[in-house]
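Yeah, one chain of the complex is gone here, protein chain that is, but the others are all in their spots.
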């Protein structure tokens, strides 16, 4: 199981702060597609992805135990 | 009598915080020359002059009761 | 407080942030204080709600400090960002940068706030009289070909 953290608008739209997903192996891109199919939320395509608190590119492979987070456009400051 | 305020290096070189001067009538330029002659201090030529707390040009006439100040190069901040 | 870059749920003390960067080598400390403004483009904000991915946000604030160190080696930086419910006039962020000479303190401080708005996972939700919305500053202005912001992406 892969733990996926959600924030801000994405958290509100899904009603979840975190998702436990059966995602055996694949890239960030693969994960985006699986979530997009499941939730029909464009945000899973457009938000940035962080793995273990670092931004990750779409071709990055997700390993067992990785903490994945979707980072919608930020607005701090 | 005209009251002339001195600051910083000029105050130290003359040993005076203020000078009472018998300066009947004339411009800032005239005052500079009179002080230069009396004190032999180049500063009286180079420092800025303020009259009643506003910078004054060399051709400005000094009136009775004006408070004159010599403003050496500033270094606040 | 030994941290130089932190997220907090309580009001930020400006002197506390300034003290972290104050030192004998510094002649200048620039601080940027971001506060909650009542009106934006004619629309009245009642209050804001900030959320952060706290551990990553603190890491990214620290990364900004390192980026500043690379660009301005003599600079020391501290940043605190508040989350939770903020009313009008409340302080959301305090950045303090100390440098030997003043020009660098301005430039580095400016760099810090621009980077915060770009790479730090903090979000604000505007609460207006007639609705509410999570704001995404980058939405209309930026595109990331690699899917995430690179260092050269700063504004």
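Residue numbering begins at 1 within each chain, and the chains themselves are lettered A, B and C in the order written.
By definition in this document, a contact is a pair of C-beta atoms (placed from the backbone, for glycine too) under 8 Å apart; a residue touches a chain by one contact, two chains touch by 3 or more.
Bear in mind the structure is a predicted one, so any value in this text is a computation, not a measurement.
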| item | value |
| --- | --- |
| Partners of the unshown chain among those that are drawn | B, C |
| Contact residue for the chain not shown (choose from C:8, C:31 or C:63) | C:31 |
| Where the unshown chain meets chain C, residue by residue | 14-15, 18, 22-40, 88-89, 98, 100, 102, 105-106, 109-110, 113 |
| Contact set of chain B toward the excluded chain (per top definition) | 5, 7-9, 11-12, 28, 48-50, 53-58, 69, 71-77 |
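Convention: only the chains that are shown with their structure count from here on.
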| item | value |
| --- | --- |
| Cα-centroid distance, chain A relative to chain C, in whole angstrom | 24 |
| Whole-Å gap separating chain B and chain C, where each centre is the average of the chain's CA atoms | 49 |
